[in-house]
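Apart from one protein chain that is not included, each protein chain of the complex appears where it belongs.
And now, chain A:
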């Protein structure tokens, strides 16, 4: 799975909350990408999340395909207090629909829901957009942990069940490792 979105919308914070249950007010910026894993037991299967948390700055954009190309799922994150980040999120969705694997499950997360008093992106607007594009949609807050696990679980439920690589036979949904492209440009 891969997390995409404008910088400082809370991608790293969402992953950190989900994987370690922690929250840092001043989460450092991500350069290149970070990788984390988390295993979660659902009723019917065990899901192992392998999460690529990518850098938000536009300049690192060219790195992104390296991570999402092999991903089965993506969370596109925006900040509900920042209109621009929502626009960026739409661009990411478009890019994923065009370039990522056709079966990719995409979720849209409006983060920083705890700051509702500063909201500029309306829930309805984002929800309508998500429905239009068949995306999962939730507003989340890494700070209060609202909907954080839910969004990951919702994705897990939409993934195809089955032993993917033969190794784990008890119905593990294993998301592929990112595929290296040998000649692709790395840092644009």
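Methods note: a residue touches a chain if its C-beta (ideal position, glycine included) is under 8 Å from a C-beta of that chain, and two chains touch if they have at least 3 such contacts; residues count from 1.
What we mean here is this: contacts and distances are computed from a predicted model.
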item	value
Listed names "Exosome complex component RRP4", "TBC domain-containing protein kinase-like protein", "NADH-ubiquinone oxidoreductase chain 4" or "DNA repair protein rad5", matching UniProt entry of the absent chain	"TBC domain-containing protein kinase-like protein"
Residue among A:28, A:43 or A:132 that touches the chain left out of view	A:28
Residues in chain A touching the chain absent from view	7-8, 25-37, 50, 55-57, 59-60, 62-63, 66, 81, 112, 114-115, 118, 143, 177-178, 180, 182-183, 185-188
